[in-house]
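The complex appears here without one of its protein chains, the remainder shown in place.
Order as written gives the chain letters A and B; numbering starts at 1 within each chain.
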Amino acid sequence: MGSLIEVEQQPDQQGFLWTRLDELVNWGRKNSLWPMPLGLSCCGIELMAMIGPKFDLARFGAEAARFSPRQADLMIVAGTLTWKMAEAARTIYDQMPDPKWVIAMGVCSSSGGMYDSYSVVQGIDMILPVDVYVPGCPPRPDAVIDAILKLQKKIERERPFAELFSGDNFDEGKGSERFVRAPNHGVPTTRSHELLEPEAKVPSEPA
Amino acid sequence: MASTTKVFEYNRGSLEGDDPLHGELMELNMGPQHPATHGVLRLRVMLDGETMREVEPDVGYLHRGKEKTCESLGWRKFFVHTDRLDYVQPLLNNCAYAFSLEKLAGLEVPERGQIIRVLLMELSRIGAHLIYLGTTAIDLGAVTMFFFTFKERETLYTLLDAYTGHRMNNTYIRIGGVYADVEDEVGREIGKWLEHFLTAVDEFESMLSGNRIWYDRNRDIGVISKELALAWSLNGPNLRGSGFDFDLRKQMPYSGYERYEFEVPVGTRGDCFDRYLVRVEEMRQSAKICRQALDLLQKTKGGEFLADDRRFVLPPKDKVKSSMEELIHQFKIVTDMALPQGEAYHGVESSKGELGFFVVSDGTSHPVRCHIRAPGLMNVQAIPVLMKDRLFSDTVSIIGSLDFVMGEVDR
Partner (left out) sequence: MSTLERVQAALAGREFTSSVSREGTLVLEVEPAAVWETVRRLRDMAGFDTNTFVTAIDRFPAEPRFELVWQFLSSAHADRVRVRARIDGTNPHVRTIIDLFPGTAFSERECWDMFGIRFDGHAGLKRLLMPQAYEHFPLRKDFPHQGIEPDRLYREWDRARRERPVNRDLPHTSEKH
């Protein structure tokens, strides 16, 4: 059993036992994603169609669409997010327990879409960390199901036990917080608000 | 010696002597994220026990600045934004905008174009009422209705996909007509679906209309008289449910509606149940209109579906590549299509009420003002009137039966 103990003490180096446990946990998580549909506008209708009879989302384990964030682990932001709604959306995201993932459905939530106006958030990744972006206006339900499958593959790559024992916090909040980008990918914009606050320089490291 | 017995204060609490059903007002916040508010609507409800004393709707959580966008984009490019107003009936919104622009331009849509528009508008109306039925029923607990109505909607989507290229938000209407003609096969499939659809509507009614729970949750809930409904600018099924017979398709017809035979259902009591019956019957009448439109399409085969005015209508692509004049027209329209000076308003009968675009032009390619008269805003406005002094569990029935879509309320 000596070799097994050695393996146990190095969890981040692909130890047999921990990776199997990782796989088990990831298998459980990815096959039982409970979506919390944040259906804001037109994409919400396609989201409902996806949960509906033809493109059945329940086949992928995402049957229990819970409208309470406390009971869900996947937030699908479907529709345009406005600045008035942004605070509510962030509060909902914060209420979700770990592990949680976010899918930005549609171009409005991915990047602001066709609305480059005074009231629309230019992409929900301004305020939330996003795992999968689904372009489309609205994306077909098949596209969103494809996104969920991609998210499942992404969940497979996670290392819950490795983190537990190495004491490191690889990605804060498990929602890939590391991918929150600077507005406009770090490129200086020509919007006047950037000029109003001279100390608010866009960070120089790539997002 | 001081006693060491631990003594507990008995907390009498504030409920003693409290009336079980009434007390001080409690403010409850419903939304903006809520499964039953049909979009991002926030309601601040002042509750007195279970009775709602005051309800204040808070809208604007989906305000995307569409009227401002129209001023910066220009007339042609705004068609794409009109789909997303009332996103359950995109083609109807397109048509409403096109009607206003055609009034401004003084353009006449050819007959076949009008027939195709009527077909698309009525199919959109059916789709919108199916969403109303599905979502209201699931909010009140009848989960199966959601799946039934969405199954019908899926077939409708497939048909629209085959014809327009996209399931929803099609943007298929152009100034002067529609983008392309209806093919025979698509027309046949639509006809087949309409026959099946009439049996489906009978099935919906058999599930709900005689259902004790549906009846109890909708009968005499959210009553509004016709005088009050007119004063509160309600139109459409909300007004007709109260017994007022006014339908823009009959009283102020447009796009050839006077050629079609259909009835306008009118309720009696002005409650949620009557509004439900009105909408279900409207679905049947819309199917009837679609049937007649398909027959007319058969008769006018080969007709023009786009007007011929080269100031506003793009020429056919093959002519563009061969003829200089058409190329110039194409260039001019795509970059800088100007509408004549003036103002116009055209209201269409949408599934929620009167939808209209008030367009003001100064002769350039960008509007001075494009105001969207959204029926949903008036429906939301009437929420406090319908909910006054009712029990809190009636919120869901009333919101569902008022049937608004936040895309057009907030624009």
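As a convention for this text, a residue touches a chain if its C-beta (ideal position, glycine included) is under 8 Å from a C-beta of that chain, and two chains touch if they have at least 3 such contacts.
As the structure is a prediction and not an experimental result, all values here were calculated from the model.
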Residue among B:Ile213, B:Ile328, B:Val368 or B:Leu391 touching the omitted chain: B:Val368
Full-complex contact with the absent chain, from A:Glu23, A:Glu87, A:Asp142 or A:Glu156: A:Glu87
Touch criterion as defined above, residue of B:Glu111, B:Glu189 or B:Glu343 at the omitted chain: B:Glu343
From B:Val313, B:Val380 or B:Val405, residue that would touch the chain that is not displayed: B:Val380
Identified contact with the non-displayed chain, of B:Gly65, B:Pro90 or B:Gly270: B:Gly65
Contacting the left-out chain in the complete assembly, out of B:Leu85, B:Leu104, B:Leu294 or B:Ile333: B:Leu104
Chain B, residues in touch with the chain not shown (by the definition above): 59-60, 63, 65, 67-69, 71-72, 103-104, 106, 230-235, 244, 246, 251-252, 340, 342-347, 354, 356, 358, 360, 368-369, 371, 373, 377-378, 380-382, 410-411
Hidden partner interface residues of chain A, rising order: 12-13, 83-84, 86-87, 116-119, 126-127, 159, 162-163, 166, 168-172, 177-178, 180, 183, 191-193, 196-197, 200, 203
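Keep this in mind: only the chains that are shown with their structure count from here on.
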Mean-CA-position distance for chain B and chain A (Å): 32
Chain B-touching residues of chain A, taken from the complex the two chains share: 38-42, 44-46, 48-49, 52-54, 67, 79-80, 82, 84-85, 88-89, 92, 114-115, 117-120, 137-138, 140
Sites on chain B touched by chain A in the complex: 32-35, 39-40, 60-65, 68-69, 80-81, 83-84, 87-88, 131, 135, 146-147, 150-151, 153-154, 157, 167-169, 406-407
